[in-house]
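All protein chains but one are shown at their positions in the complex.
On to chain A.
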């Protein structure tokens, strides 16, 4: 497990993450703007509002601009005949080994934003855990799904 997995995920993942983070933070900004309006109308103290604005700006920078790039750089995967090898995690780097014989089913999923960018995620389930590769190009995702389910189709003695 010294070497990281070989393959990077699709670079469009960064855009997908940026947009979905922007949507969530947009909601936060709306709340913030409403409270600014209230603050002006009712003469609230601006100390808290300023604090809130600074925090929101910081969060926006982190979640929209910084984290997607870092997350993309960290995300890697590799499929072997006998197991699946995944690496992810911005702060805590996690490397996961999933024995192929333990894979129960593989799904591809695609939300509206992902559809727009022609990427899909692949989720791999064992009886005890689920692992999601967040963004691969559509063809890659369905190829991967089919390949894993092919490899996982072995006689199981139990479970």
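The criterion applied here is as follows: a residue touches a chain if its C-beta (ideal position, glycine included) is under 8 Å from a C-beta of that chain, and two chains touch if they have at least 3 such contacts; residues count from 1.
Operating definition for what follows: contacts and distances are computed from a predicted model.
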Identity of the absent chain, which is to be given by its UniProt protein name, from "PadR family transcriptional regulator", "Membrane protein", "Carbon-phosphorus lyase subunit PhnH" or "ABC transporter ATP-binding protein": "Membrane protein"
Residue among A:6, A:73, A:93 or A:153 that touches the chain left out of view: A:93
Contacts of chain A with the absent chain, listed as residue ranges: 1-2, 80-83, 89, 91-102, 126-129, 131, 157-159
